[in-house]
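Heads up: the structure comes next, in structure tokens.
Here the complex is missing a single protein chain, while all its other protein chains stay put.
For chain A:
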Amino acid sequence: MRAPAGLRRLLPLLAVLALLGAANAAVLRAVGVTTDMAGFLPPPRSEASAFLLRELRTGAATTLLLVGIEGAPVPELARLSRALGEALRASGRFAFVGNGTEGIAEAEQELLFRHRYLLSPAVTPALFETPALRARLEALLDGLRGAASPLLARIGFADPVGAFVELLRAWTAGSTVALRAGVWFADPPPSGTGERALLIARTAATGLDTEAQREAVAALRAAFAAAEPAPGARLLVSGPGVFAAEAAAAIRADLAMISALSAALLAAFLLWRFRTPLMLLLAAVPLAAGVLAGATAVAAAFGEIHGAALGFGMTMLGVTADYPILLVTQRRPGESLAETARRVWPTLRLASLAAAAGLTAMVLSDVPGLAQLGLFAALGLPTSALVTRLLLPRLVPPAAGIEARALPPPLARALLALPRRRGVAWALLAGAALYLVAIGGPPAEDDLAALSPVPAAQRALDGELRRQLGAPDVGVLVALAAPTAEAALQGAERIGEALAPLVARGALGGLDLPSRYLPSERTQRARQAALPDAATLRARLAAAAAGLPFRPTAFDRFLADVEASRTLPPLTRADLAGGEAGSLLAARLAPLLAPLPDGRGWQALAVPNDLREPEALRAALAALRLPGLLVVEAKAETQALVDAATRQALLWCGVGAAIVLGLLAAGLGGPAAALRTAAPLAGAVLLTLAGLALLGERFALFHLVSLLLLAGVGMDYALFVARSAGEPVEERARALGSVVHCTLTTLLTFGLLAFCATPVLRAIGLTVAIGTACAAALAATLVPAARAPS
């Protein structure tokens, strides 16, 4: 009969928990959770950063999938690559799939061949003069003697000037992959893993469509499995779509592992210390209530929640798991929980308001992620405190003798004796400060990639595949905005001309331009104008062929095609839309020439490859004086954005700290008391920064967010220990016991994240682990001297 009765007494608590859980799930389901990293970047302030943000979110690069296949002999890898290529092309999910086997379709070849004298860069007036024709005819004859004659005979007579061959050569120039067994291979093969077949695919869906990206990656993996790879053959996939999926999977795996471990350890710890499972349930109530309040407020204000804001927000609300523990451990013998709640309320209220105030300032930030975080904390923390004060005492069954074991006497004695060692603490703090000054402040993370939750190994693979595929390192991008596609293409041609001398002298490895695939109408018309009329060409050709064994009719098709080309309408982007005929050309053009959002015209991209002299590039482009031309150094520009985001966060933290000090001064009766209470907290932050720097961590936004959690936690410790100063020794021991219990709980939850592989989670874990330990120790050591017993 005891168990059911016990359960019945727990019913209100369980019901409240179930209700909160269901409400949280409902809110999160109803509101979209976004995962766009740009949400944690400030709004663009320059044309360059606006361009970069747009490219980061919707640019062609976001639809790219880079694929490697390794772990088998070359023929098997080639077979797999071919099977994969066919399956992907057949799936309809991809705008372009390249692995070396993509032949140009018959219809497209025909289209290109028909337009060869308009599209080919070889076409100049001189090409159709007798001397050039003579040289070409001799070369043709020479070629016909050789082994490639069947191939040459097919197009050589229709195009003796080689315009078509030159057109195809211009398309494939700059390719860095090696062709083995008919497909692309990494050249040289990556060390250690043997040969690697390469494939590149561009999804038909945009990068913003994360679901379609996920499906495309799934289709890729399924196609690989369906090709029945030999044992040992591995598929390596990279690209933004994969990043999103893998990052989510990595975080999920990390969290599943850590939360299972942490739940087990925490349950064991609380069970040991409080001798009842009740404590675990109690600890969850204020946290769940705080998350619900915070998430609802953010959803109402912003219409969506950023995934990272939610994650960080819950991390920061982690401090509220301490509230029930503080409540229970502060209870004096014979006191009811409601009485305790009433007694500690001023301190708890001050602690939670101060923690919330420190974060609330961020609401004013124009970085959406930070603003959401601020709002989340501003509502979540006080809600948790209120729930602890008002609801929690009612949920605990009156007869439940929930009470913490006293600290082991030696530990209690050691903790009580800590204030006598404050000299050591000050020395340590001075040392940390000196160290930080000596290394020039905490080292800042200067890589935007590190802000993304993608594991470092995946990022390294991405860099490697990119290098092997010759996908350009997007260090510098040249963008050109123009009112029409034609104007954008003309601009691209001028960029190409301006940079040609740099390519020639090796200052620039190569340049990808939309005009390389589709010349502007102006250029096509200029080439038309270079074509001689039929009679002239026939006479010149006859003169050029004198003495050579060509029959008079051999070049009839050439003559007819040149004549037809003189009046052919230029090929435009509109001609490529729809239909199979222009699909490869359109696929190559799409990433380089695209309409700007909101019908603001067109954008052409010039992508330099292996740029050795950025200054020369800038100078050559500046001399063009093209309106709408933008040279963007991606790295510097993103760095500026990240710096701005971090500066903003720091600024709002500073404002928050000032508000906190003001609140403390008001609550504790004077600025001196406020500073004394805040000292352990400031010291903990200092020691944490020094500790992280010693561990080689580079400071990023996550560390800052974790410091905010630390600040909230440390505030409780300092306030509760300071509150007990001057009280009888049992009261002081009780306060220290509270802090020790809270510290260990925090370490067992957030501290365990330090063992995660995901950079974000590890950063939070490390910061919190170092920070809470320091905050607790400093709170116990730097108890305000004025009220400490002599």
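Keep this in mind: contacts are C-beta pairs under 8 Å (C-beta built on N, C-alpha and C of every residue); 3 or more make two chains touch, one makes a residue touch a chain; residues count from 1.
The definition used in the following text is that contacts and distances are computed from a predicted model.
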Name under which UniProt lists the unshown chain, selected from "Putative aldouronate transport system permease protein", "Outer membrane lipoprotein carrier protein LolA", "ABC transporter" or "Aspartyl/glutamyl-tRNA(Asn/Gln) amidotransferase subunit C": "Outer membrane lipoprotein carrier protein LolA"
Of A:L11, A:L151, A:A253 or A:L364, the residue in touch with the unshown chain: A:L151
Candidate in contact with the missing chain, chosen from A:A23, A:L168 or A:A181: A:A181
Touching residue (missing chain; options A:F274, A:F312 or A:F550): A:F550
Residue ranges of chain A at the interface with the undisplayed chain: 100-101, 103, 141-142, 144-151, 153-154, 157, 179-182, 549-551, 553-555
